[in-house]
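Only one protein chain is missing from this complex, and each of the others stays in its spot.
Chain naming follows the written order as A and B, and within any one chain the residues start at number 1.
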Amino acid sequence: MPDLTPAVSLRGVGRRYGERLALRDVSLELAVGQTLVVFGPNGAGKTTLLRMLATLLRPHAGELRVLGRELPDDGYAVRARIGFLGHEPLLYRELSGRENLRFHARLHGVDPARVEAVLEAVGMQGRAGDPVAELSRGMVQRLAVARAVLHEPELLLLDEPLANLDPVAVAQVQPLIGAASGRTRIVTSHDPVGGLVGADVVLGLRGSRAQLVARVADVTPAQIAALYA
Amino acid sequence: MRQTIAALLAKDLALELRTREAIPAMVLFSVTTYVVFHFGLDRDTIDGDLAAGVLWVTLLFAAILGINRLFVAEHEQGGFDGFLLAPVDRTALFVAKALALFGFLCLVELVAVPAFAVLLLGPSLGQALPGLLVVLLAANAGIAIVGTLVAALAIQTRARDLMVPLLALPMLVPVVLGASRATAPLLGQGGAAALPGDWLSLLGLYDLLFALIAYAVFDFLLED
Partner (left out) sequence: MFFYAPTDADQGVIQKIFYVHVPMAIVALCGFVAGAVCAVMHLRTRDRRWDMRSYVAIHLSIVLAVGVLLTGSIWARASWGHWWVWDEPMLVVFLIVFLLYATYQPLRFSIEDPEKQSRYASVFAITAGAFVPLCFGAVRMAQNLTHPQAGTMTTSGPGSVTVTFLVSLTGMALLFVTLCKYEMASKNATMKLRSLRRRLAGDDDFGAATGARSAAPQL
């Protein structure tokens, strides 16, 4: 009997920032292996949502369950199974790509041999010995992807993951973080057409509220455009 | 936990070796301060109380420089997130940073204390050395513990460089007090006297108290 626990479950989740509400009353469920795409204008709460799911922020209201564990109390238990790729690459600029990845491998208890495998997968083996400060943005982004998947997480949280990547690089990272990776994914996007590719569920945020929660098949481009109006 | 601390320490060591920011600055600052003291006090040599005071005040201000830099890399390069995402005990960050600061202080003193002996100190340092080492270690521990706590508090504020000295200096007064009172007899004109135990006990108590407090509260500074 397959395990039917949703990978991610939100019920009335909210978060405030002082007097402002960054997120209010967001509810949705995402099954294991599915992809959720999040649309919304800047400031609508996309990054807040992803950071909450990554255990970096506590919810101020509602219930939040990730991979069967309730956050924030059980955050410790799920961190090893979540991969987060945010706006920052989370790499030390004076250290090389390899050194950075080795550091993260040690933190996550990952075999150092995996570092080389991941570097090869993102096509960065040649420049892995150079300090991150000397690399182009596309290369840094590839290293960031490598860092996010280093510990083979079940859930991927990707905040505009293909930013700064040329088509060759995009093709390289797709097996790791794309729909073909087989992992449960939550991806933010501004692309009303391309963003829907490979996605199963859509979440549209506007003004910190969940204005749209639907399956991809039921969503029209007009609805997505309305979020940005 | 130990693995995590080792990983963090190795990373900080690699960064410091690569950038060479903190330690050379702290050493240079110490030596320059001795020169300033020479002209400020208009003395060629000092001993006893005065020597202990000058040494410890200089080391204290040099430490402030190091404390300022302690979490900068994490804050500016998203290192906090990288650490917070890992399935590790968060107190490891405190221990690792405090050990790093302790290490930096020891390395700086390796140069700054001989420099002090050469430039300003009247009596010879030889006899005083063992006692001085003990005081240095005890005081470094206190500075490291409180310094790391203050650095973590200040890193999130807007005026970080101002906040660190304002917070750290009052809190480190007992360390300066204990360390200089303990060092003074060692640097006496008539040769090194015995190491005063009660001042060492004060330093020890200080170290223990703030180690416990830091251990209890540090997690709250990291979470969101």
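The working rule: a contact is a pair of C-beta atoms (placed from the backbone, for glycine too) under 8 Å apart; a residue touches a chain by one contact, two chains touch by 3 or more.
Please read these numbers as outputs of a predicted model, since none were measured by experiment.
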For this session: From the listed residues A:Ala31, A:Ala61 or A:Leu212, report the one that touches the chain absent from this view.
Result: A:Ala61
For this session: Mind listing the subunit A residues that contact the chain we can't see here?
Result: 14, 16-19, 21, 24-25, 60-61
Seminar exercise, completed: Residue list for subunit B contacting the dropped chain reads 149, 153-154, 156-159, 163, 166-167, 169-171, 173-174, 177-178, 181, 198-199, 202, 205-206, 209-210, 213-214, 216-217, 220-221, 223-224
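To be clear about the criterion, only the chains that are shown with their structure count from here on.
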For this session: Between subunit A and subunit B, tell me the centre distance in angstrom, where each centre is the average of that chain's C-alpha atoms.
Result: 40
Problem set entry | Of all residues in subunit A, those that touch subunit B in their complex | 54-58, 76, 79-80, 82, 84, 86, 88-95, 99, 103-104, 106-109, 131, 147
Seminar exercise, completed: In the complex, subunit B touches subunit A at residues 3-4, 6-7, 10-11, 14-15, 18-19, 73, 77-79, 81-88, 223-224
